[in-house]
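Below is a structure I'd like to ask you about.
The other protein chains are all here in position, but one chain of the complex has been omitted.
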Amino acid sequence: MTSTQPAGALCADHMRYVLRIADGSLILGQRLGEWCGHGPVLEEDIALTNVALDLIGQARLLLTHAGRLEDRGRDEDALAFLRDESEFLNPTLVELPNGDFAQSCLRTLFYAGWQQALWTPLLQSRDAELAAIAEKSRKETRYHCEHLSEWVVRLGDGTDESHARMQSALNYLYPYVTELFVPDEIDGAAVAAGIGPAVDTLRAAWDAALLPVLAEATLELPGATPFRSTGRQGRHSEFMGFLLAEMQSLARAHPGATW
Amino acid sequence: MYTQAMDIPHGDGKPAAVDDPARAAAFDERAARGEFVEAKDWMPEAYRKTLIRQISQHAHSEVVGMLPEGNWISRAPSLKRKAILLAKIQDEGGHGLYLYAAAETLGVSRDDLIDALHSGKAKYSSIFNYPTLTWADIGVIGWLVDGAAIMNQVPLCRCSYGPYARAMIRICKEESFHQRQGFDALHTMMQGTDAQRAMVQDAVNRWWWPVLMMFGPHDKDSQHSETSMKWGIKRISNDELRQQFVDATVEQGKVLGVTFPDPDLRWNEARGHHDFGTIDWSEFWNVVNGHGPCNRERLAARVGAWEDGAWVREAALAHARKRAARAQSAAA
Partner (left out) sequence: MNNRNEWPLWEVFVRSRNGLDHKHAGSVHAPDATLALQMARDVYTRRQEGVSIWVVPSDQITASDPGDKAAFFDPMEDKVYRHPTFYELPEEVNHM
């Protein structure tokens, strides 16, 4: 890592670039964990928990890496449990409530599709650790895309009720997708340093992977809106505060404790 | 994780169907020789019913058992513990699934078994009707509840019914991580702050007696035990298992540095075992009969998940039918 680790402001940008990816996995893993024990059928309960476990695993590797880049002694748990809301840089999409099973499936697929588009260029990252995490995660994400695509198709093209639920999930979630592909100066710095791609370049791969699934699911893409979510800038939805209050409550109640 | 409440009556009270006495005698001889019985083999109706009751109660216990621990997934105090807890609860779902599958080989459907749970006809282990109030409860469930479960489960790996025995072998392999992670979590907390140590002791105090009840009524009061032993569905009696558990656990408690809430708990040199106090069976029966701290919440959570999932299950079937129809018309 030392060979690719830039100094000063660049390092802060680098850390934030990694943190955004880490927080996406962490917060979505936290949300999917809520399904454990409450799935529509035992087999799927187990399957969704596998996805949650993969995401938490990714978050641990990425947060640990971000902490090392920052070099202020924060480990994965300090970053997960002791940061305030505005320091979390996940896209708003992943912090939204689970909603029903349709909404949970579609949201997970949307994010997994984005991750899948990201991991491939990250394999070429000059940040060797990040490239290694991408290599490991890409296999997991590919399976998440496959599994959730199967569900989106079945529910979209299932019964009238399931179709209506999936269509309304799409209507609700689609505006939050825009944020996934809006680049900013952190992306710019990552591109310049050869650390990773700017997010706007991921859209084509996302469209290519997901639009056919939505079509097969007989869903209609809602029209474009000027709505922009801003979680990646640290400005979150109202849901985020509650998610963090719950997630961090025990860790924060016992400062310095080891678990 | 699992149960002992398998000895709890089912309450249908109907007389068993009458079996051909010659076949029944031959079957008893097979069981006495320790032979395995397989799914399609002839078996006495009472054997089949006992197994369905026992295996399904066991399956329900695994699935309901996901809930008290699930209560802490979102609040696990480190990411490592969050991952461990998710994996453990997921295993329990898997164990429930293996067991439902074993019960299905006896000619019942999983949906019918689940209906019996949801309507309150079928029981599950009463231990899961206790609340998880602090993080230490998660460790104590691993150490004591899973520890008690393992005591029960290991002998079931030699159960006379093949599909059940095979499910138990798989479960026991996976289960050994559960008890170890629980002890490890508590051990870490005991090395920590005063508040953490107090949390562990409080959890042990609350769970100790309910865990001893997991082994079920005393042998003399256990109505299904005798025939279950004869048929090799059960291998070791409730009281023997409970004693084994107490003897093993007291030593582990010393390593951990916790005490047990029983003034009568002491080593008895003459018996070569620990003596322990009297179990409050009125509490046990209250919880079994639906009046425990969380009975209503647990059942409501299971029923809710099942009902909320109905449209999902229907949609998947509807889609499969559409596909089959399309494939057929394409072939025509």
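Order as written gives the chain letters A and B; numbering starts at 1 within each chain.
The criterion applied here is as follows: contacts are C-beta pairs under 8 Å (C-beta built on N, C-alpha and C of every residue); 3 or more make two chains touch, one makes a residue touch a chain.
Being a predicted model, the structure only gives us computed values, none of them experimental.
J.: From the list A:I46, A:A80 or A:I186, pick the residue that touches the absent chain.
T.: Only one listed residue reaches the unshown chain, and that is A:I46.
J.: Touching the left-out chain: which of B:G94, B:G216, B:G232 or B:G253?
T.: Result: among the candidates, B:G94 touches the missing chain.
J.: Out of B:E174, B:D219 or B:D239, which touches the unshown chain?
T.: Of these options, the touching residue for the absent chain is B:E174.
J.: Just to verify: which one of B:D111, B:E251 or B:D280 makes contact with the chain not shown?
T.: Spelled out, the listed residue whose C-beta touches the missing chain is B:D111.
J.: Just checking the interface: what residues of chain B touch the absent partner chain?
T.: Counting only chain B, the missing chain is touched by 38, 40-42, 87, 90-91, 94, 97-98, 101, 104, 109-112, 115, 167, 170, 174, 310, 313-314, 316-317, 319-320, 323.
J.: Just the residue numbers, please: which parts of chain A touch the chain that's not shown?
T.: Contacting residues on chain A, toward the hidden partner: 41, 43-44, 46-47, 50, 146-147, 150, 154.
Definition applied: only the chains that are shown with their structure count from here on.
J.: Help me check something: in the complex, which residues belonging to chain B touch chain A?
T.: Going through chain B, the ones touching chain A are 63, 66-67, 70, 73-83, 86-87, 89-90, 93-94, 96-97, 100, 135, 185, 188-189, 191-193, 195-196, 301, 304-306, 308-316, 318-319, 322.
J.: Going by the contact rule set out above, which residues of chain A touch chain B in the complex?
T.: Answer in residue numbers: 26, 30, 33-34, 36-46, 49-50, 52-53, 56-57, 59-60, 63, 76-77, 80-81, 100-101, 153-155, 157-159, 161-162, 165, 246-247, 249-251, 254, 256-259.
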